[in-house]
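Worksheet for the structure shown next.
The complex is shown incomplete by one protein chain, all other protein chains being positioned as in the whole.
== chain A ==
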Amino acid sequence: MSDFSEELIGSKTEDEQEESYVFSGTGMSFPWLQNHIGTIATGGKKEKDFAQTTSACLSFIQEALLKHQWQQAAEYMHSYLQILEDSDSHKRQAAPEIIWKLGSEILFYHPKSNMETFNTFADRMKNIGVMNYLKISLQHALYLVHHGMLEDANRNLSHAETWRYGEKSSSQEVLINLIQAYKGLLQYYTWSKKKLELSTLDEDDYAYNAASQSMLNHSCKTSVNLGALIQTPGVWDPFVKSYVEMLEFYGDRDGAREVLTNYAYDEKFPSNPNAHVYLYNFLKREKAPREKLISVLKILYQIVPSHKLMLEFHRLLGKSEKEDHRKLGLEVLFGVLDFAGCTKNITAWKYLAKYLRQILMGNHLAWVQEEWNSRKNWWPDFHFSSFWAKSDWKEDKALACEKALVAGILLGKGCRYFRFISKQDDEVLRKKIKRIKKSVENHSIVNPGL
């Protein structure tokens, strides 16, 4: 009897299959809910051995992949493919994607695999169910690109782009855009190769005209392809970069600026430091006013205070006449040096040493103290320990000198770092160390009254 009740459920899910095929693309999927429904459908019955062994098989494949045992993985894959015939429609529909991911991984690395097998596999997987066609096409194209077969990749993407299916769902639209954008990227690649060719040609040459003409053609297509994707929120760095490069090449500065501004400032896009970097570099090329550049970098400073552009930002701020900009300049420097990755950045230390002197001479002791207060607990150990003094001196004497100056100013003559460096007797640096000692005496913020 039990078998028949299951049969009834089985036939029901088979019928539902048609529905879920059509509507499963709405972008909403709750796997936990499906599992829950699944257990209700089987009436809390023990899962079948088929389900058990296929899931065991899946973990064997994953284990084999982890250990790079492609041979074993392929063997298990042979059995795992049965899941495509699972009577549970949820599992059956989830299967193609899993099989594609695992299978493509195996075929990518397996010693007996080649381009041909991969291509046939991809073509087969594309046609299992409708929902995977675009995703697999895209990944297939990337595989081809990886193997340098750009033309094939392009053809593949064109196929995918024109592929027709029933109702368009929002998730598929993004995929179409992505496919077009990748196509655009491939076109950009040919374009930039042509650009390189063009630069070797003489402008009066007949060939030059033809070449530039075909370049123009390419760029038109490319901008159409790239444009659509860039409008949708997301992180599209390579696409934006190449798009802007082409726009700039054809003199469409306003267009380029619009794209970059939109990419950096549109709130719908996820926060992306590169967007601000691109915009800043563009504006710099454009020779935009300092005020404008500062405002762009201010945002970048908030996202990534350790970005390498921060030193440039500091220079810009230092040149500014505004008080608060100059104060921010100090903040930025301290901010950079808060990061472990920047501790050996000699330029940053040099700037800090110079700027501290400058600021203290300008009678802004309060600024320095404000920054120092939050750091005096941990910077001495973080930067100015005797261990660092020894190792810095051993590795980079110039760095050690800059740091010693800063340490002296911030911590006074008594600090370990400064004492260690000042005791060193070095022929070349003797004069410099003397100067440092003097500066420290003049500017140290410790006991300034004495």
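Just so we're on the same page, a contact is a pair of C-beta atoms (placed from the backbone, for glycine too) under 8 Å apart; a residue touches a chain by one contact, two chains touch by 3 or more; residues count from 1.
The rule is short, and it goes like this: contacts and distances are computed from a predicted model.
Look at the options "Integrator complex subunit 11", "N-acetyltransferase domain-containing protein", "TATA box-binding protein-associated factor RNA polymerase I subunit B" or "AP complex subunit sigma" and return the one that UniProt uses as the protein name of the missing chain.
"TATA box-binding protein-associated factor RNA polymerase I subunit B"
In the whole complex, not just what's shown, which of A:50, A:249 or A:339 touches the removed chain?
A:50
One chain isn't shown here. Among A:130, A:201 or A:299, which residue touches it?
If we include the chain that is not displayed, A:130 is the one touching it.
Of the residues in chain A, which ones touch the absent chain?
Those residues of chain A that touch the unshown chain are 1, 3-4, 6-7, 10-11, 14, 17-18, 21-22, 48-51, 53, 56-57, 60, 70-71, 74-79, 81-82, 84-85, 87, 99, 103, 106-107, 110, 112-113, 117, 120-121, 124, 127-130, 164-167.
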